[in-house]
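Complex shown without one protein chain; remaining protein chains in place.
The first chain written gets the first letter, and so on, giving A and B; residue counts start at 1 in each chain.
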Amino acid sequence: MTMEVFDRAEFARCRRAMRGVRPLVQCLTNDVVQEITANVLLAAGASPAMVVSPEESGDFARIAHAVLVNIGTPTPERIEGMRRAVEGAEAVGHPWVLDPVAAGILPWRDGVIRSFVERRPTVIRGNASEILALAGTGQGGCGVDSTDASDAAVETAKRFATETGSIIVVTGERDFVTDGTRTLVVEGGHPTATLVVGTGCSLSALVAAYVGAMPEEPLHAAAASCFAAKRAAEAAARISVRPGTFHTAYIDALFEED
Amino acid sequence: MTMEVFDRAEFARCRRAMRGVRPLVQCLTNDVVQEITANVLLAAGASPAMVVSPEESGDFARIAHAVLVNIGTPTPERIEGMRRAVEGAEAVGHPWVLDPVAAGILPWRDGVIRSFVERRPTVIRGNASEILALAGTGQGGCGVDSTDASDAAVETAKRFATETGSIIVVTGERDFVTDGTRTLVVEGGHPTATLVVGTGCSLSALVAAYVGAMPEEPLHAAAASCFAAKRAAEAAARISVRPGTFHTAYIDALFEED
Partner (left out) sequence: MTMEVFDRAEFARCRRAMRGVRPLVQCLTNDVVQEITANVLLAAGASPAMVVSPEESGDFARIAHAVLVNIGTPTPERIEGMRRAVEGAEAVGHPWVLDPVAAGILPWRDGVIRSFVERRPTVIRGNASEILALAGTGQGGCGVDSTDASDAAVETAKRFATETGSIIVVTGERDFVTDGTRTLVVEGGHPTATLVVGTGCSLSALVAAYVGAMPEEPLHAAAASCFAAKRAAEAAARISVRPGTFHTAYIDALFEED
(Lines give C-alpha, C1' and ligand atoms only; values in the text may rest on other atoms or scores of the structure.)
Protein backbone atom coordinates (compact mmCIF):
# COMPACT_ATOMS: atom_id res chain seq x y z
CA MET A 1 0.00 0.00 0.00
CA THR A 2 1.57 3.25 -1.12
CA MET A 3 0.93 6.83 -0.03
CA GLU A 4 2.44 9.36 -2.44
CA VAL A 5 2.56 13.11 -2.45
CA PHE A 6 1.14 14.39 -5.74
CA ASP A 7 3.62 16.93 -7.03
CA ARG A 8 3.73 19.98 -9.25
CA ALA A 9 5.25 18.17 -12.21
CA GLU A 10 2.40 15.67 -12.26
CA PHE A 11 -0.05 18.54 -11.94
CA ALA A 12 1.51 20.42 -14.86
CA ARG A 13 1.15 17.35 -17.05
CA CYS A 14 -2.50 16.81 -16.10
CA ARG A 15 -3.32 20.47 -16.45
CA ARG A 16 -1.95 20.60 -19.98
CA ALA A 17 -4.00 17.54 -20.86
CA MET A 18 -7.17 19.05 -19.39
CA ARG A 19 -6.74 22.43 -21.06
CA GLY A 20 -5.99 20.68 -24.33
CA VAL A 21 -9.34 18.90 -24.27
CA ARG A 22 -11.40 21.76 -22.79
CA PRO A 23 -13.82 19.16 -21.45
CA LEU A 24 -17.55 19.76 -21.59
CA VAL A 25 -18.80 19.04 -18.05
CA GLN A 26 -22.49 18.43 -17.47
CA CYS A 27 -23.23 19.67 -13.97
CA LEU A 28 -26.30 18.49 -12.07
CA THR A 29 -25.63 20.35 -8.89
CA ASN A 30 -27.38 22.15 -6.08
CA ASP A 31 -29.22 25.49 -6.04
CA VAL A 32 -26.55 27.34 -4.13
CA VAL A 33 -23.37 26.78 -6.11
CA GLN A 34 -24.46 26.95 -9.74
CA GLU A 35 -22.64 30.18 -10.53
CA ILE A 36 -19.36 29.48 -8.76
CA THR A 37 -19.31 25.99 -10.26
CA ALA A 38 -19.62 27.37 -13.77
CA ASN A 39 -17.07 30.10 -13.11
CA VAL A 40 -14.55 27.69 -11.59
CA LEU A 41 -14.80 25.45 -14.66
CA LEU A 42 -14.50 28.36 -17.08
CA ALA A 43 -11.53 29.84 -15.23
CA ALA A 44 -9.77 26.48 -15.13
CA GLY A 45 -10.23 25.91 -18.86
CA ALA A 46 -13.26 23.61 -19.00
CA SER A 47 -16.74 24.21 -20.37
CA PRO A 48 -19.73 23.89 -17.99
CA ALA A 49 -23.25 22.97 -19.08
CA MET A 50 -26.11 22.69 -16.63
CA VAL A 51 -28.46 20.40 -18.54
CA VAL A 52 -30.57 18.96 -15.76
CA SER A 53 -34.11 18.20 -16.85
CA PRO A 54 -35.01 14.48 -17.10
CA GLU A 55 -36.31 15.20 -20.60
CA GLU A 56 -32.81 15.91 -21.90
CA SER A 57 -30.14 15.14 -19.30
CA GLY A 58 -29.56 11.63 -20.63
CA ASP A 59 -29.11 12.83 -24.21
CA PHE A 60 -26.66 15.50 -23.17
CA ALA A 61 -24.59 13.09 -21.07
CA ARG A 62 -23.75 11.26 -24.29
CA ILE A 63 -22.14 14.48 -25.59
CA ALA A 64 -20.42 15.68 -22.41
CA HIS A 65 -16.94 14.51 -21.45
CA ALA A 66 -18.06 13.94 -17.87
CA VAL A 67 -21.05 14.32 -15.59
CA LEU A 68 -21.20 15.78 -12.07
CA VAL A 69 -23.95 14.63 -9.71
CA ASN A 70 -24.08 16.79 -6.57
CA ILE A 71 -26.75 15.87 -4.02
CA GLY A 72 -26.99 19.27 -2.36
CA THR A 73 -30.61 20.24 -2.85
CA PRO A 74 -32.30 17.10 -4.14
CA THR A 75 -35.87 16.93 -5.36
CA PRO A 76 -37.53 13.92 -6.97
CA GLU A 77 -37.45 15.63 -10.39
CA ARG A 78 -33.77 16.49 -10.11
CA ILE A 79 -32.88 13.03 -8.94
CA GLU A 80 -34.58 11.64 -12.01
CA GLY A 81 -32.57 14.05 -14.15
CA MET A 82 -29.42 12.83 -12.41
CA ARG A 83 -30.31 9.17 -12.91
CA ARG A 84 -30.80 9.66 -16.62
CA ALA A 85 -27.56 11.61 -16.94
CA VAL A 86 -25.68 8.79 -15.21
CA GLU A 87 -27.29 6.25 -17.53
CA GLY A 88 -26.29 8.37 -20.50
CA ALA A 89 -22.70 8.63 -19.32
CA GLU A 90 -22.55 4.90 -18.63
CA ALA A 91 -23.97 4.12 -22.07
CA VAL A 92 -21.04 5.82 -23.78
CA GLY A 93 -18.45 4.92 -21.16
CA HIS A 94 -17.88 8.46 -19.90
CA PRO A 95 -16.85 9.15 -16.32
CA TRP A 96 -19.10 10.67 -13.70
CA VAL A 97 -18.47 12.11 -10.26
CA LEU A 98 -20.68 11.95 -7.17
CA ASP A 99 -20.62 14.65 -4.48
CA PRO A 100 -22.62 13.26 -1.52
CA VAL A 101 -23.35 16.60 0.19
CA ALA A 102 -24.32 16.23 3.85
CA ALA A 103 -24.33 12.42 3.80
CA GLY A 104 -25.07 10.84 7.16
CA ILE A 105 -27.57 13.30 8.56
CA LEU A 106 -30.87 12.86 6.75
CA PRO A 107 -32.39 9.43 6.01
CA TRP A 108 -34.13 10.28 2.74
CA ARG A 109 -31.04 11.93 1.32
CA ASP A 110 -28.88 9.02 2.43
CA GLY A 111 -31.12 6.66 0.48
CA VAL A 112 -30.71 8.83 -2.61
CA ILE A 113 -26.94 8.95 -2.17
CA ARG A 114 -26.71 5.18 -1.68
CA SER A 115 -28.65 4.61 -4.89
CA PHE A 116 -25.96 6.57 -6.75
CA VAL A 117 -23.05 4.92 -4.93
CA GLU A 118 -24.43 1.57 -6.06
CA ARG A 119 -24.12 2.70 -9.67
CA ARG A 120 -20.36 2.95 -9.12
CA PRO A 121 -19.35 6.52 -9.82
CA THR A 122 -15.90 6.99 -11.33
CA VAL A 123 -15.08 9.23 -8.39
CA ILE A 124 -16.83 10.07 -5.09
CA ARG A 125 -15.62 13.38 -3.59
CA GLY A 126 -16.60 14.36 -0.07
CA ASN A 127 -15.34 15.78 3.19
CA ALA A 128 -14.28 13.42 5.97
CA SER A 129 -17.66 13.35 7.71
CA GLU A 130 -19.44 12.54 4.46
CA ILE A 131 -17.05 9.75 3.49
CA LEU A 132 -17.09 8.24 6.98
CA ALA A 133 -20.88 8.31 7.00
CA LEU A 134 -21.10 6.76 3.54
CA ALA A 135 -18.70 4.01 4.51
CA GLY A 136 -20.77 3.26 7.58
CA THR A 137 -18.22 4.32 10.17
CA GLY A 138 -19.27 7.92 10.90
CA GLN A 139 -22.25 9.92 11.96
CA GLY A 140 -22.22 12.75 9.42
CA GLY A 141 -21.13 16.30 10.02
CA CYS A 142 -22.86 19.48 11.06
CA GLY A 143 -25.00 20.44 8.10
CA VAL A 144 -22.72 20.72 5.12
CA ASP A 145 -19.56 21.14 7.18
CA SER A 146 -17.25 18.35 8.23
CA THR A 147 -16.71 17.67 11.90
CA ASP A 148 -13.97 15.15 11.18
CA ALA A 149 -10.40 15.71 9.98
CA SER A 150 -9.54 14.29 6.57
CA ASP A 151 -6.60 12.30 8.00
CA ALA A 152 -9.04 10.34 10.16
CA ALA A 153 -10.89 9.13 7.09
CA VAL A 154 -7.99 7.81 5.01
CA GLU A 155 -8.14 4.18 6.03
CA THR A 156 -11.90 4.14 5.72
CA ALA A 157 -11.66 5.75 2.31
CA LYS A 158 -9.25 3.06 1.10
CA ARG A 159 -11.55 0.30 2.25
CA PHE A 160 -14.56 2.08 0.75
CA ALA A 161 -12.76 2.46 -2.58
CA THR A 162 -12.08 -1.25 -2.65
CA GLU A 163 -15.66 -2.08 -1.73
CA THR A 164 -17.29 0.26 -4.22
CA GLY A 165 -14.87 0.24 -7.13
CA SER A 166 -14.96 4.06 -7.13
CA ILE A 167 -12.02 6.36 -6.57
CA ILE A 168 -12.59 8.11 -3.26
CA VAL A 169 -11.46 11.68 -2.74
CA VAL A 170 -11.51 12.94 0.85
CA THR A 171 -10.86 16.66 1.04
CA GLY A 172 -9.91 18.70 4.07
CA GLU A 173 -6.67 20.06 5.45
CA ARG A 174 -4.98 17.40 3.38
CA ASP A 175 -6.73 15.80 0.41
CA PHE A 176 -6.50 12.05 -0.17
CA VAL A 177 -7.26 10.38 -3.48
CA THR A 178 -7.41 6.61 -3.37
CA ASP A 179 -8.47 3.66 -5.45
CA GLY A 180 -7.90 1.34 -2.50
CA THR A 181 -4.42 0.39 -3.64
CA ARG A 182 -2.67 3.64 -4.38
CA THR A 183 -3.28 6.77 -2.37
CA LEU A 184 -2.21 10.21 -3.57
CA VAL A 185 -1.92 13.04 -1.05
CA VAL A 186 -2.36 16.72 -1.85
CA GLU A 187 -1.25 19.19 0.76
CA GLY A 188 -1.72 22.89 1.33
CA GLY A 189 -4.76 25.02 0.69
CA HIS A 190 -6.16 27.68 2.97
CA PRO A 191 -8.98 27.69 5.57
CA THR A 192 -10.59 30.83 4.11
CA ALA A 193 -11.86 28.59 1.33
CA THR A 194 -14.33 27.15 3.85
CA LEU A 195 -15.88 30.62 4.19
CA VAL A 196 -16.80 30.82 0.51
CA VAL A 197 -19.80 28.71 -0.41
CA GLY A 198 -19.19 26.26 -3.22
CA THR A 199 -15.43 25.84 -3.09
CA GLY A 200 -15.98 22.18 -2.21
CA CYS A 201 -18.85 21.61 -4.63
CA SER A 202 -16.98 23.29 -7.48
CA LEU A 203 -13.94 21.15 -6.72
CA SER A 204 -16.11 18.13 -7.49
CA ALA A 205 -16.93 19.75 -10.83
CA LEU A 206 -13.22 20.25 -11.42
CA VAL A 207 -12.66 16.57 -10.67
CA ALA A 208 -15.20 15.81 -13.39
CA ALA A 209 -13.35 18.14 -15.78
CA TYR A 210 -10.00 16.48 -15.21
CA VAL A 211 -11.38 12.94 -15.24
CA GLY A 212 -13.37 13.77 -18.36
CA ALA A 213 -10.22 14.94 -20.08
CA MET A 214 -8.06 12.03 -18.83
CA PRO A 215 -10.43 9.09 -18.43
CA GLU A 216 -7.59 6.59 -18.64
CA GLU A 217 -5.91 8.07 -15.54
CA PRO A 218 -8.73 8.92 -13.14
CA LEU A 219 -6.59 8.70 -10.01
CA HIS A 220 -4.11 11.29 -11.22
CA ALA A 221 -6.84 13.39 -12.79
CA ALA A 222 -8.70 13.59 -9.48
CA ALA A 223 -5.51 14.47 -7.62
CA ALA A 224 -4.72 17.17 -10.18
CA SER A 225 -8.05 18.86 -9.54
CA CYS A 226 -7.35 18.85 -5.78
CA PHE A 227 -3.91 20.28 -6.48
CA ALA A 228 -5.40 23.04 -8.64
CA ALA A 229 -7.87 23.99 -5.91
CA LYS A 230 -5.28 23.99 -3.13
CA ARG A 231 -2.79 26.07 -5.10
CA ALA A 232 -5.56 28.53 -6.07
CA ALA A 233 -6.62 28.86 -2.43
CA GLU A 234 -3.05 29.61 -1.40
CA ALA A 235 -2.67 32.19 -4.16
CA ALA A 236 -5.98 33.79 -3.20
CA ALA A 237 -4.98 33.93 0.47
CA ARG A 238 -1.85 35.83 -0.51
CA ILE A 239 -4.20 38.50 -1.93
CA SER A 240 -6.70 38.46 0.95
CA VAL A 241 -8.04 36.30 3.75
CA ARG A 242 -11.33 38.18 3.77
CA PRO A 243 -13.89 35.93 2.07
CA GLY A 244 -15.34 38.36 -0.50
CA THR A 245 -11.98 39.33 -1.95
CA PHE A 246 -10.69 35.77 -1.53
CA HIS A 247 -13.57 34.46 -3.67
CA THR A 248 -12.64 36.76 -6.56
CA ALA A 249 -8.94 36.00 -6.18
CA TYR A 250 -9.65 32.26 -6.10
CA ILE A 251 -11.31 32.40 -9.54
CA ASP A 252 -8.45 34.54 -10.83
CA ALA A 253 -5.90 32.08 -9.48
CA LEU A 254 -7.56 29.07 -11.13
CA PHE A 255 -7.33 30.95 -14.42
CA GLU A 256 -3.67 31.86 -13.99
CA GLU A 257 -2.37 28.49 -12.84
CA ASP A 258 0.13 26.71 -14.94
CA MET B 1 -43.96 53.13 24.30
CA THR B 2 -40.23 53.44 23.90
CA MET B 3 -38.06 54.02 20.82
CA GLU B 4 -34.40 53.25 21.48
CA VAL B 5 -31.34 53.55 19.31
CA PHE B 6 -29.56 50.19 19.24
CA ASP B 7 -25.92 50.91 19.94
CA ARG B 8 -22.50 49.44 19.27
CA ALA B 9 -22.06 48.02 22.78
CA GLU B 10 -25.27 46.03 22.45
CA PHE B 11 -24.17 44.88 19.01
CA ALA B 12 -20.78 43.74 20.31
CA ARG B 13 -22.49 41.66 22.99
CA CYS B 14 -24.88 40.04 20.51
CA ARG B 15 -22.14 39.46 17.97
CA ARG B 16 -19.99 37.62 20.50
CA ALA B 17 -22.97 35.47 21.41
CA MET B 18 -23.74 34.66 17.77
CA ARG B 19 -20.14 33.85 16.86
CA GLY B 20 -19.86 31.71 19.99
CA VAL B 21 -22.76 29.53 18.88
CA ARG B 22 -21.96 29.53 15.13
CA PRO B 23 -25.64 28.85 14.47
CA LEU B 24 -26.71 26.40 11.80
CA VAL B 25 -29.28 28.28 9.71
CA GLN B 26 -31.60 26.34 7.43
CA CYS B 27 -32.38 28.63 4.51
CA LEU B 28 -35.43 28.06 2.33
CA THR B 29 -34.99 31.05 0.10
CA ASN B 30 -35.46 32.19 -3.46
CA ASP B 31 -33.59 31.23 -6.64
CA VAL B 32 -31.74 34.50 -6.98
CA VAL B 33 -30.02 34.98 -3.65
CA GLN B 34 -28.82 31.49 -2.69
CA GLU B 35 -25.13 32.24 -3.05
CA ILE B 36 -25.02 35.65 -1.41
CA THR B 37 -27.18 34.33 1.43
CA ALA B 38 -24.74 31.51 2.13
CA ASN B 39 -21.73 33.81 1.80
CA VAL B 40 -23.20 36.44 4.12
CA LEU B 41 -23.85 33.80 6.79
CA LEU B 42 -20.38 32.29 6.41
CA ALA B 43 -18.68 35.70 6.53
CA ALA B 44 -20.66 36.70 9.61
CA GLY B 45 -19.76 33.51 11.48
CA ALA B 46 -22.85 31.34 10.98
CA SER B 47 -23.30 28.10 9.07
CA PRO B 48 -25.82 28.00 6.19
CA ALA B 49 -27.62 24.87 5.03
CA MET B 50 -30.10 24.92 2.16
CA VAL B 51 -32.15 21.81 2.96
CA VAL B 52 -35.37 22.53 1.11
CA SER B 53 -37.05 19.39 -0.15
CA PRO B 54 -40.30 18.42 1.61
CA GLU B 55 -38.82 14.94 2.04
CA GLU B 56 -36.22 16.21 4.50
CA SER B 57 -36.77 19.86 5.39
CA GLY B 58 -38.79 18.99 8.50
CA ASP B 59 -36.14 16.62 9.82
CA PHE B 60 -33.38 19.13 9.29
CA ALA B 61 -35.28 21.92 11.02
CA ARG B 62 -35.05 19.89 14.21
CA ILE B 63 -31.25 20.10 13.96
CA ALA B 64 -30.87 23.71 12.81
CA HIS B 65 -30.70 26.62 15.25
CA ALA B 66 -33.13 28.61 13.14
CA VAL B 67 -35.06 28.48 9.87
CA LEU B 68 -35.41 31.16 7.21
CA VAL B 69 -38.50 31.15 4.98
CA ASN B 70 -38.13 33.62 2.09
CA ILE B 71 -41.09 33.82 -0.31
CA GLY B 72 -39.15 35.14 -3.29
CA THR B 73 -39.72 32.50 -5.95
CA PRO B 74 -42.42 30.25 -4.52
CA THR B 75 -43.60 27.03 -6.11
CA PRO B 76 -46.05 24.56 -4.59
CA GLU B 77 -43.23 22.10 -3.90
CA ARG B 78 -41.07 24.70 -2.20
CA ILE B 79 -43.95 25.97 -0.14
CA GLU B 80 -44.53 22.45 1.09
CA GLY B 81 -40.83 22.22 1.98
CA MET B 82 -41.16 25.49 3.89
CA ARG B 83 -44.27 24.34 5.74
CA ARG B 84 -42.54 21.20 6.93
CA ALA B 85 -39.47 23.14 8.00
CA VAL B 86 -41.64 25.50 10.02
CA GLU B 87 -43.40 22.55 11.64
CA GLY B 88 -40.03 21.01 12.47
CA ALA B 89 -38.77 24.24 14.03
CA GLU B 90 -41.98 24.64 16.01
CA ALA B 91 -41.80 21.05 17.25
CA VAL B 92 -38.46 21.71 18.95
CA GLY B 93 -39.15 25.33 19.86
CA HIS B 94 -36.59 26.84 17.49
CA PRO B 95 -37.09 30.30 16.00
CA TRP B 96 -37.93 30.97 12.38
CA VAL B 97 -37.93 34.10 10.26
CA LEU B 98 -40.30 35.04 7.43
CA ASP B 99 -39.24 37.30 4.55
CA PRO B 100 -42.44 38.21 2.66
CA VAL B 101 -40.79 39.25 -0.62
CA ALA B 102 -43.01 41.44 -2.80
CA ALA B 103 -46.05 41.18 -0.52
CA GLY B 104 -49.03 43.19 -1.67
CA ILE B 105 -48.71 42.82 -5.43
CA LEU B 106 -49.72 39.28 -6.39
CA PRO B 107 -52.82 37.56 -4.96
CA TRP B 108 -51.53 33.98 -4.98
CA ARG B 109 -48.28 34.96 -3.30
CA ASP B 110 -50.16 37.03 -0.73
CA GLY B 111 -52.19 33.96 0.19
CA VAL B 112 -49.01 31.98 0.67
CA ILE B 113 -47.48 34.72 2.79
CA ARG B 114 -50.59 35.03 4.94
CA SER B 115 -50.55 31.29 5.61
CA PHE B 116 -47.06 31.69 7.06
CA VAL B 117 -47.88 34.86 9.03
CA GLU B 118 -50.70 32.92 10.69
CA ARG B 119 -48.15 30.39 11.97
CA ARG B 120 -46.57 33.24 13.94
CA PRO B 121 -42.96 33.53 12.80
CA THR B 122 -40.49 34.61 15.47
CA VAL B 123 -39.56 37.53 13.21
CA ILE B 124 -41.00 38.98 10.01
CA ARG B 125 -38.46 41.09 8.07
CA GLY B 126 -39.55 43.23 5.14
CA ASN B 127 -39.24 46.63 3.53
CA ALA B 128 -41.83 49.31 4.25
CA SER B 129 -44.05 48.48 1.29
CA GLU B 130 -44.12 44.81 2.22
CA ILE B 131 -44.93 45.42 5.87
CA LEU B 132 -47.61 48.01 5.07
CA ALA B 133 -49.19 45.62 2.57
CA LEU B 134 -49.10 42.72 5.04
CA ALA B 135 -50.69 44.84 7.75
CA GLY B 136 -53.43 45.85 5.36
CA THR B 137 -52.56 49.52 5.10
CA GLY B 138 -50.43 49.62 1.93
CA GLN B 139 -50.55 48.63 -1.68
CA GLY B 140 -47.22 46.86 -2.09
CA GLY B 141 -44.14 48.23 -3.80
CA CYS B 142 -42.74 48.07 -7.28
CA GLY B 143 -41.70 44.48 -7.80
CA VAL B 144 -39.27 43.67 -5.04
CA ASP B 145 -38.41 47.30 -4.27
CA SER B 146 -40.08 49.42 -1.66
CA THR B 147 -41.92 52.55 -2.71
CA ASP B 148 -42.46 53.62 0.90
CA ALA B 149 -39.98 55.00 3.42
CA SER B 150 -39.34 52.85 6.48
CA ASP B 151 -40.26 55.70 8.85
CA ALA B 152 -43.78 55.72 7.39
CA ALA B 153 -44.28 52.09 8.43
CA VAL B 154 -43.22 52.26 12.10
CA GLU B 155 -46.62 52.76 13.67
CA THR B 156 -48.14 50.13 11.43
CA ALA B 157 -45.33 47.74 12.29
CA LYS B 158 -45.94 48.18 16.01
CA ARG B 159 -49.62 47.44 15.64
CA PHE B 160 -48.88 44.47 13.37
CA ALA B 161 -46.41 43.09 15.92
CA THR B 162 -49.06 43.26 18.60
CA GLU B 163 -51.64 41.62 16.36
CA THR B 164 -49.43 38.81 15.12
CA GLY B 165 -47.20 38.11 18.10
CA SER B 166 -44.19 38.28 15.78
CA ILE B 167 -41.30 40.70 16.01
CA ILE B 168 -41.52 42.98 12.99
CA VAL B 169 -38.39 44.30 11.32
CA VAL B 170 -38.89 47.10 8.80
CA THR B 171 -35.72 47.87 6.91
CA GLY B 172 -34.92 50.91 4.83
CA GLU B 173 -33.00 54.13 5.40
CA ARG B 174 -33.56 53.47 9.10
CA ASP B 175 -34.36 49.98 10.37
CA PHE B 176 -37.02 49.46 13.03
CA VAL B 177 -37.31 46.33 15.15
CA THR B 178 -40.45 46.12 17.25
CA ASP B 179 -42.42 43.68 19.36
CA GLY B 180 -45.26 46.18 19.65
CA THR B 181 -44.03 47.48 23.00
CA ARG B 182 -40.36 48.19 22.54
CA THR B 183 -38.96 49.52 19.30
CA LEU B 184 -35.24 49.49 18.52
CA VAL B 185 -33.90 51.76 15.80
CA VAL B 186 -30.81 51.08 13.71
CA GLU B 187 -29.43 53.93 11.68
CA GLY B 188 -26.91 54.28 8.90
CA GLY B 189 -26.25 51.95 6.01
CA HIS B 190 -25.65 52.98 2.42
CA PRO B 191 -27.92 53.17 -0.66
CA THR B 192 -25.50 51.21 -2.86
CA ALA B 193 -26.68 48.12 -0.96
CA THR B 194 -29.94 48.41 -2.92
CA LEU B 195 -27.98 47.88 -6.15
CA VAL B 196 -26.69 44.47 -5.07
CA VAL B 197 -29.29 41.74 -5.28
CA GLY B 198 -29.82 39.82 -2.06
CA THR B 199 -28.60 42.31 0.52
CA GLY B 200 -32.13 42.42 1.93
CA CYS B 201 -32.83 38.70 1.62
CA SER B 202 -29.48 37.80 3.17
CA LEU B 203 -30.21 40.19 6.03
CA SER B 204 -33.25 38.05 6.81
CA ALA B 205 -30.91 35.05 6.96
CA LEU B 206 -28.67 37.00 9.31
CA VAL B 207 -31.70 37.73 11.50
CA ALA B 208 -32.27 33.98 11.66
CA ALA B 209 -28.62 33.44 12.62
CA TYR B 210 -28.75 35.93 15.48
CA VAL B 211 -32.17 34.83 16.71
CA GLY B 212 -31.07 31.20 16.47
CA ALA B 213 -28.05 31.96 18.63
CA MET B 214 -29.96 34.13 21.13
CA PRO B 215 -33.50 32.76 21.16
CA GLU B 216 -34.19 34.27 24.57
CA GLU B 217 -33.58 37.80 23.23
CA PRO B 218 -35.11 37.91 19.77
CA LEU B 219 -35.67 41.67 19.75
CA HIS B 220 -32.02 42.46 20.38
CA ALA B 221 -30.86 39.62 18.15
CA ALA B 222 -32.86 41.00 15.23
CA ALA B 223 -31.56 44.51 15.83
CA ALA B 224 -28.00 43.19 15.98
CA SER B 225 -28.33 41.66 12.53
CA CYS B 226 -29.61 44.98 11.16
CA PHE B 227 -26.69 46.73 12.86
CA ALA B 228 -24.23 44.27 11.30
CA ALA B 229 -25.65 44.86 7.82
CA LYS B 230 -25.70 48.64 8.13
CA ARG B 231 -22.14 48.82 9.42
CA ALA B 232 -20.96 46.46 6.69
CA ALA B 233 -22.65 48.61 4.03
CA GLU B 234 -20.95 51.71 5.37
CA ALA B 235 -17.57 49.96 5.43
CA ALA B 236 -18.11 48.69 1.88
CA ALA B 237 -19.09 52.16 0.66
CA ARG B 238 -15.81 53.50 2.00
CA ILE B 239 -14.09 51.07 -0.39
CA SER B 240 -16.38 51.68 -3.37
CA VAL B 241 -19.86 52.86 -4.29
CA ARG B 242 -19.78 50.88 -7.54
CA PRO B 243 -21.99 47.80 -7.00
CA GLY B 244 -19.59 45.05 -8.13
CA THR B 245 -16.77 46.13 -5.86
CA PHE B 246 -19.25 47.08 -3.12
CA HIS B 247 -20.63 43.53 -3.14
CA THR B 248 -17.19 42.04 -2.52
CA ALA B 249 -16.38 44.64 0.12
CA TYR B 250 -19.72 44.03 1.86
CA ILE B 251 -18.89 40.35 2.38
CA ASP B 252 -15.40 41.29 3.57
CA ALA B 253 -16.85 43.81 6.01
CA LEU B 254 -19.28 41.32 7.55
CA PHE B 255 -16.31 39.05 8.16
CA GLU B 256 -14.18 41.76 9.75
CA GLU B 257 -16.81 43.29 12.02
CA ASP B 258 -16.28 43.19 15.73
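One rule holds in what follows: a residue touches a chain if its C-beta (ideal position, glycine included) is under 8 Å from a C-beta of that chain, and two chains touch if they have at least 3 such contacts.
Everything quoted here is computed from the prediction, not taken from an experiment.
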Seminar exercise, completed: Of B:Val40, B:Ala85, B:Ala153 or B:Val196, the residue touching the omitted chain is B:Val196
Exercise. Among the options A:Glu35, A:Glu173 or A:Glu187, which residue touches the chain absent from this view?
Worked result: A:Glu35
Seminar exercise, completed: chain B residues touching the chain left out here are 30-36, 72-76, 102, 105-109, 142-145, 194-198, 240, 242-245, 247-248
For this session: Touching the hidden chain in the full complex, which residues of chain A are there? Just list them.
Result: 24, 31, 34-35, 38-39, 42-43, 47-53, 55-56, 59-60, 63-64, 77, 247-252, 255-256
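Note that in this section only the chains that are shown with their structure count from here on.
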Problem set entry | Centre-to-centre distance between chain B and chain A (centres being mean Cα positions), rounded to whole Å | 33
